[in-house]
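A single protein chain has been omitted; all remaining protein chains appear in their positions.
Take a look at chain A:
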Amino acid sequence: MSDKEPLFSAKNRKLLTNPLGSDNPITVQVLGICSALAVTAKLEPAIVLSISVMAVLALANVIVSLLRNTIPSRIRIIVQLVVVAALVILVDQILKAFAYDVSKQLSVFVGLIITNCIIMGRLEAFALGNRPWPAFLDGIGNAAGYGLILVVVAFFRELLGSGTLYGFHVIPQAVYDMGYENNGLMILPPMALVVVGIIIWVQRSKDKSLIESN
């Protein structure tokens, strides 16, 4: 943290906001897709996983950033893995203690946070070369961008697939009586891919600078 630079300078604010839109980890960097497909059938696990990823990513970024000058670059990946693994185990234990049902629903995906490409990606690309405070903001920002997509996808999948939102029935019984049925395909993983695809499609048709030329 530099003495002159204010805590939320324009540059630091960008670290928080960019990943939400034009530099989104899922729709633009295309990282962390697997968990986005796996846990988004319902809102609750999606939100819990987003928060877990945020905690792990922000703390790991800070720790690695603090250690960045002492880590020999040859073994940096192992050091990063140790840091992330320790944090993931912490998160897993906390979930098991305080939110057992959700932790059972998420099953291996909490443990698999360690393999989430976003985390290693941000550690390598950002935390190793920046001070702890910007690294912390970067972690929060990227996890929020990741969580945003997860929640949007889960919103549509839960609403159309189960007729509920966060476990509450939102589609009235009268609509079912008229012949409406939940869309079974929405609960299956392929539909998560389609929904993510539609988000990417909409985002790129709004922001032409994101379209790759080949």
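Following the convention adopted for this analysis, contacts are C-beta pairs under 8 Å (C-beta built on N, C-alpha and C of every residue); 3 or more make two chains touch, one makes a residue touch a chain; residues count from 1.
The working rule: contacts and distances are computed from a predicted model.
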Key: Chain not displayed: protein name in its UniProt record ("Helix-turn-helix transcriptional regulator", "Sugar ABC transporter permease", "Gluconate 2-dehydrogenase" or "Na(+)-translocating NADH-quinone reductase subunit B")   = "Na(+)-translocating NADH-quinone reductase subunit B"
Task = Would you indicate which residue among A:L15, A:L57, A:A135 or A:M186 is in contact with the undisplayed chain?
result = A:M186
Query = Mind pulling the chain A residues that touch the left-out chain?
reply = 179-181, 183-186, 188, 194, 197, 201
